[in-house]
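With one protein chain removed, the remaining protein chains of the complex are shown where they sit.
Labels run A, B and C following the written order; every chain starts at residue 1.
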């Protein structure tokens, strides 16, 4: 994800210093004008904003909160913009951490896969202080096709992000169950998909509906173990809000069954195998 | 529904005889060239095909199977085309009933609300003997924008229909849960809907997402009690196929809670009130 | 079941005429004083009460409602006492059928397996007109160890019965899930069962907890396909009452998954295999 985002920032004329634990990924951007840093701290020196894109809370903690991390390296007055899908609890912790150092903090998670990042087709959901969002709007405009403001509290953007991923997961499980029943009824899932495409007319349905009908779960566009992480995140947010989400619970349990069945590295749409197995398929 | 369908058949040049228990509805079509019959049996006399659109299995039984119903009145060689959302079990029973009388039978349920029927925008899912489907393709072309063939057994079309309604219901419950959590997180559901519109780009999401965000559940586009009927139908079909659908079970239970709460006549998207209530909203 | 019940009626001094589709079962009772009838109608001649014990609604319909069945054969003023686990809808239908013929009707389903019937250890739940129940209390006393009165409407006893079976099924699924987690945690289910026996001190927990821990699902004490029938019955009753039972829905879906996996004839406690399979065991 980060590569495509950095490239689009460069294309838009921003000065970009990049760091990645896999150094080759960072150096690939040098030819396009990026400065390559040897550590997160080095990448932060003298910048207006540090954009982070990591896989989970733990990685965020190591990169930002830990000693000689982003928070320690960033100048007072500079802003940390987190694009990762992290927990709302971690977003609140980051906000407090940066506020304590006189730094700004925005949550700006994105919807879209690596190819969408590359194509500047991301959807950005930003939250935090309004003035700070406006200040960095050119950044969001550079990396995505649309930016939405979720609220004045950074964690609200993370709440929107995990709820959005839940909406996709709900669609996946719905396809899984419908396909399982229809297969046993002798109806080709591809026929059902055509009907759903006529009905919903959504590229997300068309794309995931086809992957599940074809059972092409490898290589993974989005690993099932990360989908399970996200299912847990939305349930944690819902718990904080005291809002039961039984459909999210169901999805979590189905993803966990898929994980227990050895599908951690497959695409998360392979959760459909659980419904198929339950139907004796 | 029937009015729009009959009108489009007339527009396409078919000879149409109409019957409706509410006689005014039938007579409204007389000005457009329809013959008005006083009973289902009368409507069937001399026709090639009897198209039926009723609310449930019981109404179908009364109109078709009962004495002096459609089956008794239809000529041998004529065909009954059922557009209703009925159970797969009833579709099998109708197929057997008509076969025993030397009549044809097709299941051809449709997706779309009355305004879509009027605008010839229905999606038709047909199943039955291939030759019979081809013979009546002009009928399907006259009433809808697309026709899909689900299989050689009429009930397979009904299986597709109830699974399709389940897909919509799954989306409704997903919106309901996401909105409930986000409301408690201080995020406006309309903001979330904008993000989902950018993500899914589906008119179905846009339309239902707005109804639920606005909580405009009256007048009902599709009554909750009918949505509950459909949730039961998909579970019955899944049971016949020995395919568990836990998400469908969840939806059934939520719709039943809404019914118990007095929402039978509201739009089925008002199922969202259950998630809201569970969250203390 | 019927054999043990008939034997205890004979022991209590009642005159008993028996009918069973498997004639050997009926004749085994002749030596103990029972008269063997060749048909349900013959068994009903001149009796005060016809006791029926069949496997489901369909069998009840064939034996009682159909031509030359119990209802037609029973004298006006005589009473039909149904001990079967049938639907509340069927109980209402039987009540109406018998009322229309000037006959009495009681629902009196029982808890207990064949060995409990033999040992006069059944729990009887009766419902219907109070005077009729009192009149036949000696019958209930003869076959069971305790009789409870559920209400004045016969179907209320059936509601109690299906809810009671649901309570057992809930325990089975709870054991299934706890055992699956504990097995993966390296804890022996038998150890957990010992703790539960200390905690609940219930013979039902001890018995079923052991069957599931031992995974001794054959021969079946109560076939899974009948357990699934009962799960459907409680959901139907709950639907009639507009009372959502999500735990019953979950149990239904798990039993259906077990059925799809080929476990129809195993003991219903083998539903535990679904939780185990979901955990990758």
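Throughout what follows, a residue touches a chain if its C-beta (ideal position, glycine included) is under 8 Å from a C-beta of that chain, and two chains touch if they have at least 3 such contacts.
Nothing here was measured: the structure is a model prediction, and the numbers come from that model.
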item: Omitted-chain contact residue, chosen from C:16, C:160 or C:231; value: C:160
item: Listed residues A:124, A:233, A:259 or A:276, member touching the removed chain; value: A:259
item: For chain C, the residues touching the chain missing from this view; value: 88, 111, 123, 125, 145-146, 148-151, 153, 155-156, 159-160, 163-164, 166-168, 170-171, 173-175, 177-178, 180-187, 191-192, 194-196, 198-205, 234, 237-238, 241-248, 250, 275, 278-280
item: Interface residues of chain B (partner: the chain not displayed); value: 246, 253, 256-257, 260-262, 274, 277-280
item: In chain A, positions touching the absent partner; value: 232, 238-239, 242-246, 249-250, 252-254, 256-257, 259-260
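We take it that only the chains that are shown with their structure count from here on.
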item: Relative to chain A, chain with the most remote C-alpha centre; value: C
item: Centroid distance [mean C-alpha coordinates] between chain B and chain A, Å; value: 37
item: Chain A and chain C, separation of their C-alpha mean positions in angstrom; value: 52
item: Set of chain B residues in contact with two or more other chains; value: 238, 242-246, 250
